[in-house]
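Every protein chain except one is present and positioned as in the full complex.
Just so it is clear, A and B label the chains in written order, and each chain counts residues from 1 on its own.
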Amino acid sequence: MTLASLTNLTAHYDAGEGRFHALDDVGLDVESGRILGVVGESGCGKSTMASVLSLNPAPSLRVTSGTLAVGGKDVDLTDPASHRPLRGGTVALLPQGALNALNPTRRVGALAHDILAAGDRRIKRSESLRRTAARLEALELPPRVLRAYPHQLSGGMRQRVVTALATLRNPRLLVADEPSSALDVSSQRLLVDLLRRLVSDGLVEGIVFITHDVALLSELADRIAVMYAGRVVEEAPARDLVASPRHPYSQALLASVLVPEPGTRGRRLAGIPGSPPDLRAPIAGCLFAPRCEHAMDKCTAERPPRLVTGPRDDSCWRSAESEEAVDAA
Amino acid sequence: MTLLRHILAKLGWYAAAFAAALALNFFLPRLLPGNPVDTLIGQALRGHASSETKQRVYETYIAEFGLDQNLWTQFLTYIGKTVQGDFGTSFSRYPADVASMVADALPWTIALQLPAVLLGWLIGNLVGAVAAYRRGGFDRSVYLSSLFLTAAPYYCLAVLLLYGLAVALPLFPAGGGWSFGLKPEWTGLFAVDAVSHWFLPFLSLLLVFIGGQAIGMRSMAVYEVDADYVRFAESFGLADRKIIGYIFRNGMLPQVTGLALAIGTLVGGALLTEIVFSYPGIGTLLYEAILNKDYPVIQAVTLLVLVVVLVANFLVDVLYGLIDPRIRAAERGER
Partner (left out) sequence: MKALKALPPRFHTAAAVFLLIAAAGLIGPLAAPAGPGDLLGPSFRPPGADFLLGTDHLGRSVGIQLVHGIRTSLYIGLLAGIAGTVLGVLIGTLAGYRGGLADEILMGLTNIMITVPAIIVLLLLSISLDTRSVTVMGACIGAVSWPWTARAVRSQIASLRQREHVDIARLSGSRTWRIIAVELLPYMMSYIVMAFVIQLYGAILAEAALSLLGLGPSGTASLGVMLHWAIAWESIRGGQWWVFLTPTVFITAITFSLLLVQSSLDTVFNPRLRAGKAAR
C-alpha cells in the first residue's frame, strides 16, 4: 500500500535576475512499512526536496507545483503557509547534524513538551512527560534524560533523543535528511538499526532517507531513487539498482563508490568526468547528456520520458529506444 | 559548592579592581604636576568673598584630609573615612555633609535608571530577537533605528525630547524633579507630580538602552536563527513566539555580559541626561559640584559610580554562572 506519494514537484530559488531551478517535476512513492532511499551528489536538490517533503521549505524557495498525498490527505506544496499544523504530526524531519539539533538551554523534557504542545495545545505537562518517557524507553533511553540538558548527553544518546523527539507525535512519514553524514561508521551502523526498528515497531509508517552514501542505502533502503540536477533519473528496488543500474548516471555513481556486494572486489573506482549543469539556464534535453558517454543527438534535444518496467523505472533515451525496439519486434 | 568557588574567584578579581578604582580616585588628581592640593583649595575658594568663610573652609579641609601629613598617610585617612561613610564637608554648600547630599540625590537617580535599564534590556533584546528571526524590512528598520538611537549620545536624545515634548509641545514639565511650590513628601499629589517629571528623562534613557540592546541581540541572534536547533524546532511547527523565545534565551547569554559592560556607559550617560532635565539626582549633583569646584562632592560621586559599576558587573557575572547550564557544567568539570 502506498503511504505517501509526491507528484510533480517543481521549485526554484530566486537568484538575482534569474531563477535557480532546484527541483524539476520530481515524483516519489513511499510504501507503507518501507524505507525509500534518495541518493545524489551535493547540489542535486535532495536537501531542498527534504525541506519540501518535511513541509518546512526555506522562505526563499518558490514551489510552483507539487502535491504530497500522505495518509489520505492531499497537501498542496505550493502554499507552505498552510503546512504548519501538519509538521511534526503527519510528516516529521530527522535533521542533519543531530548533535546540534537540541536547544542547548532547554531540558529534553521541556523541549518534548513544546513539541507535543505544538500539535495539541491543551496537553498537560505531566502527560507530555509520560508519553516522552515511554518513547525514550522504547529507544532504550533512561528516564533521567528528560531532566538533562543536551550537553549532558553523549553523542550517541543525543542522536537517539533527536530520533525519539522526531517520532514523538507518531508521524506517518519520517524524512531523514542526511542524518548520518556527520557520524562515524559505528554510529552510522547504530542509526541504521534504529531506523529499521522505527519502521518494524510501527513508530513511523515509512521513511524517506536522503543521503549521498549509496553504500549505506544499499543496506538500509527497500527502494532507492537516484537524483541528478533536480530530477529523479531512476528508481528501483535497492537490490536491483545496486546490481544493475540502468541510467548512465546511476551506473557512474555506483562505479564511483565501493558497494559491499559480491563482485565488488577488484572493480576499479571511476570518477564521473565533467561537472553538474548550471541550473540557472533552462535545459531542453537530458541534464546528464553533457557528461554521458552514451549521449546521442536526441539526448540534448528532448527530455527523456519516464519508462516504467515492472518494479523499476528510469528516464533515459537509451532505455526508451531499446524498449521501442522490443515493442516493435 | 562550585558556584561558590566561581563567586569567590570573581570576588577576588573585583576586589582588585575596586582597590585600583579607590587608588585612582584618590591619587589621580594628586599626582599631576604643580601642587595639586593647593590648586584644589585655590580653585575651591575662588569666588568666596568672605575671608572668614575662607578660613573656616581651609581649616576644615586641612583637618579633614590631614593635608599636613604625607600622601600615604592621607590615603589611609581617606580610606578610613570612606569606609565609615564619611565623605567630608561640601565646599559650595558649606557646612553641608557630602554623604547626606549624595544620599538625598541617590533615590532620584535609582528611580530613573533602574527601571530604564531592566525594561530597556528586556524590550531591546526581544526586539532584536524578533528582528533577526523575521528578517527583511522589519529587521532593516529595527537595525537602522536602533543604530541611530545608540549612535546619538544619550543627552542629545534628551535635548530633543525635552524641547519637543516639554517646550515646543508642552505635554510634560520642562525639567526638575517636582513642581515649584511643592515639597518632597509622601502624598498623592506629589507622587503624580514627580512621575510627570520623571517620565521624559526615563523615556530618553529607555529608548537609548533599547536601541543598544536590540543591536547587540540582533547580531547574536543572526547566528542563532540559522542554528540546527531552530530548524529542528521549526520542523515541528512550533509557534513563532516559542522559537523567538528559544533564540532569545540562547542569544541572551552573551547579552548578559553585554549588560555588565553597558552598565558603565549607561551610568555615565544617564548622569548627563539628568543634567539636561535638571533632574535632582547624582548627575546634576556632580554637574553643580564641577561648576563650583566642590571637590569632596565630586570625589564622593565618582567613588559611588565606580563602586556601583563594579558591584553591578560582579552581580552580572554571578548571574551568568547561574543561568547558563553550560557554564555551570564547565565549572563542575562536566561535559
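The rule is simple: a residue touches a chain if its C-beta (ideal position, glycine included) is under 8 Å from a C-beta of that chain, and two chains touch if they have at least 3 such contacts.
If you're wondering where the values come from, they're calculated on a predicted model, not measured in any experiment.
Touching the chain that is not shown, out of B:167, B:182, B:195 or B:319: B:167 (per the contact rule at the top). Summary of contacts with the chain left out: across B:21, B:126 or B:259, the touching residue is B:21.
Contact with the omitted chain, checked across B:75, B:190 or B:287, is made by B:287.
Think of the hidden chain as still there; on subunit B it touches residues 14, 16-17, 20-21, 24-25, 28-30, 32, 36, 39-40, 43, 135, 144, 147-148, 150-153, 155-156, 159-160, 162-163, 167-168, 174-175, 219, 222-223, 226, 261, 264-265, 267-269, 272, 275-276, 286-287, 290-291, 295, 298, 302, 305-306, 309-310, 313.
Please note the rule applied: only the chains that are shown with their structure count from here on.
Between subunit A and subunit B the centroid-to-centroid distance comes to 55 Å (mean Cα coordinates, whole Å). Subunit A meets subunit B in the complex at residues 54, 56, 59, 83-89, 92-93, 95-97, 99-106, 111, 114-115, 118-119, 149, 151-152, 162, 165-166, 169. Chain contact summary for the complex, subunit B toward subunit A: residues 135, 227-229, 231-239, 242, 246, 249-250, 253, 324-326, 329, 334-335.
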